[in-house]
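Left out: one protein chain. Kept in place: all the others.
Our next item is subunit A:
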């Protein structure tokens, strides 16, 4: 779960440590809830003929997750690239 925070240098105080850990959990769980919202909207038609996921829906969900991650990476790379081209300031939220 720590892919958003490079290595994570030792944090001085425990309040900061806890805040950092909490923030990481928040970011991951926010990402997950957005993923659930988008992918179920895109893959599950709102007609509930049966309560199970059918083959098509399952495959759609799997692919949706993979693409969602890919888009995350692409956007982050692009933002970093743009920031670097602008020469400095840089870093942004997605350090490394």
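Couple of notes before you dig in:
The rule we apply is simple: a contact is a pair of C-beta atoms (placed from the backbone, for glycine too) under 8 Å apart; a residue touches a chain by one contact, two chains touch by 3 or more; residues count from 1.
Here, contacts and distances are computed from a predicted model.
The listed choices are "Protein transporter tim9", "Small ribosomal subunit protein uS9m", "Exosome complex component RRP41" or "Pescadillo homolog"; the UniProt protein name belonging to the chain that is not shown reads "Protein transporter tim9". Looking at subunit A, the residues touching the absent chain are 1-4, 6, 14, 17-18, 21-22, 25-26, 28-29, 32-33, 35-37, 39-40, 43-44, 46-53, 57-58, 61-62, 64-66, 69, 73, 76-77, 94, 96.
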